[in-house]
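Removed from the display is one protein chain of the complex; every other protein chain stays in position.
After this line comes subunit A, so read on.
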């Protein structure tokens, strides 16, 4: 069975470490915040200028001056800091954020990522994504392995305009967890009940399959 969005978020959350500063993109990455293990502390960075993003506000707490990068109303947690957009991207570009999680349309075996523009469709913009992928050493890309029509999104070469070149080293799809090494995807884990054959079939880029590919385990 392919992973649900929640399971994808749970799997990404296992990569969090105590004391990490983390930027979560829109969509599945946002859900990761719900699965931070109880025994660790992480600070969420929101690129509009908030380090230490808290939960959503109650009706009484809603404040138009407190939003996240998705423009949703939020709160700040104890220990939070608020600053300008230049400061925010200084910490992003300067490599101070420990982990970035973001979605993509395509990733290729060279670590290129395309996530912001489909030619012929309305282009809304890259927001902070280009700065995030250029600045982070440690990025996990979350996406479905293939399109609804079965076309692979893990490619030899991205076909869409890039968000960043050679910057992605880890990908979590609904079928597998992979790392990118030396111009190839390396299959590290597979979703429960998903066969190596299915992953091979749905990966268009070069794929290295180790002898043993463990199945992900999800508790309750």
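Going forward, a contact is a pair of C-beta atoms (placed from the backbone, for glycine too) under 8 Å apart; a residue touches a chain by one contact, two chains touch by 3 or more; residues count from 1.
Following the convention adopted for this analysis, contacts and distances are computed from a predicted model.
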>> So one subunit is absent here. Using its UniProt record, which name fits best from "NADH-quinone oxidoreductase subunit D", "Periplasmic lipoprotein", "Succinyl-CoA:3-ketoacid-coenzyme A transferase subunit A" or "Nickel ABC transporter permease"?
In response: "Succinyl-CoA:3-ketoacid-coenzyme A transferase subunit A"
> Which one, A:45, A:112 or A:203, makes contact with the chain that was left out?
Replying inline: A:112
> So which of A:84, A:159 or A:195 would be touching the chain we can't see?
Replying inline: A:84
> Which one touches the absent chain: A:18, A:59 or A:211?
Replying inline: A:59
> Which residue, A:1, A:123 or A:200, contacts the hidden chain when the whole complex is considered?
Replying inline: A:123
>> Tell me which stretches of subunit A touch the chain missing from the display.
In response: 46-50, 55-59, 61-68, 70-74, 76, 82-86, 88-89, 92-93, 112, 117, 122-131, 134-135, 161-166
